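Below you will find the structure I want to go over with you.
Of the protein chains in this complex, one is absent; all others appear in place.
Let's turn to subunit A:
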Amino acid sequence: MSHTMQWRSLWRLGLLALMLALGLALSQGALAQQADPGREAAFAVPAVDADLWRQVKAGETGPNYRDSRAESTYNLVNASGETWRQIRERWISPFGAIAVLGMIAAIALFYLLVGRKKLDEPRTGRKLLRWSLVVRSLHWTVATLFILLALTGLNLAYGKTLLRPLFGDGAWAAMMSGTKLIHNYLGPLFGILLVILLLRLLSHNIPKAHDLQWFAKGGGLVGKGHPDAGFANGGEKVWYWLLATAGLAVIVSGFVLDFPNYGQARDTMQWANIIHAVGALGLTAVALGHIYIGTVGTEGSLEGMTTGYVDETWAKEHHNLWYEEVKESAVPEEQIAQAKGPSGSSPQGSS
C-alpha cells in the first residue's frame, strides 16, 4: 500500500518540475519582447484606466490628489459646471423671460377686459390710517431697491442679447460695470430692509380661515360682492409669504454669491446662482402684479401707501373685517390736511 503511494507522489513531483521549467521559458520570451528598444515600456504607468478617468470626471479622487495651484479647490475635470450652464441657459433664461413677459401680457389683457376696480359706493371723505410713516418709508425704500435690483438683474441675464447691439464697446462696458456695482452693493441693503419690513408686517399676515373663502371667490372676481378680509386680504398674504420664503431664499443665495471670501466652493455658488435666478425672476413677475393692483388696478389703494390714509368706503369694500375693528378712529379729510399744516409734514401714526 505505502509503496504505491510513494511512487505516485514522485510522479507528481516530476510533472510539477516540468511545468515550472516550461513556464519559466515562456516568461523569458515575454521579457525579451518587452525589452525591444524600439518600443516604450508597455506598462510604464500601470492601472491608469478608463475607470480612473471616469472617477476623475465624477470628482472622486483619492487622498493623494495634488494640484500645483495654491489653495485650489478644483478637480481635474469639474463636470458640474456643464449642469449649471444647461439649467441656466435651457430652463431659467427662457422660462424666466416667459414668466416676466407673460405677466406683463396678462396684466395688459386683464386691464383691457376687466379694467380698473372702482369703488362701488361714493367716498365718505372720512379717512382711516392704514400705513404708518415708518412702514411707508420702509416700503418705498424696499420698492425702489427691488426695482433697481430687478432691472440690473434682468440686464445681467438678458442684456447681452437685448441691449448689447445698441451699445458701443465703451458705453457697454461702463453700463455693465455700473449694473454689477448697483446689484452687488445695494443687494445686501435690500436684504436687511426687507427682513425688517417683513417682521414689522408679520402680525397682519397670519393666515386665517376666511382667507380660504377669499381664494374660493378669486378675491372678489367670482360671484357678487367682496369676500371677507382683515387688514390684509388673501392675495396680500400670499405676496407677503412669497417674500418671506422665496424672497429670503433670494437674499440668502445673494449673500452667498456676493461675498465669495468665506471659502464657499464653486458648486455651492452654482446652486446659489440657480436659486437666486429662479426666485428673483419669479418674484419680479409677481411684483408686476403687485404694482398693477396697488396703482392702476384698484381705485383708492395707492393713496394708502403715499399719504398713509385710506377712505372709509375703500376700507369697507376691500377690508371689511379690519374696517369693523377701526371704524371708530375715522377722521375727516380736512382734519388731516390741517394737521399736516403748511410745512406739509404728515402725522405720525401706528398701524
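Simple rule for what comes next: contacts are C-beta pairs under 8 Å (C-beta built on N, C-alpha and C of every residue); 3 or more make two chains touch, one makes a residue touch a chain; residues count from 1.
Here, contacts and distances are computed from a predicted model.
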| item | value |
| --- | --- |
| Chain not displayed: protein name in its UniProt record ("Formate dehydrogenase beta subunit", "ATP synthase subunit alpha", "Amino acid/amide ABC transporter membrane protein 2, HAAT family" or "Heme lyase CcmF/NrfE family subunit") | "Formate dehydrogenase beta subunit" |
| Residue of A:9, A:137 or A:177 touching the missing chain in the full complex | A:177 |
| Identified contact with the non-displayed chain, of A:12, A:160, A:327 or A:340 | A:160 |
| Contact partner of the left-out chain, one of A:11, A:74 or A:140 | A:74 |
| Missing-chain contacts mapped onto subunit A | 36, 38-40, 42-50, 52-53, 56, 61-62, 64-70, 72, 74, 76-79, 81-82, 84-85, 88-89, 155-157, 159-160, 164, 169, 172-173, 176-177, 179-180, 184, 257-262, 266, 269-270, 273 |
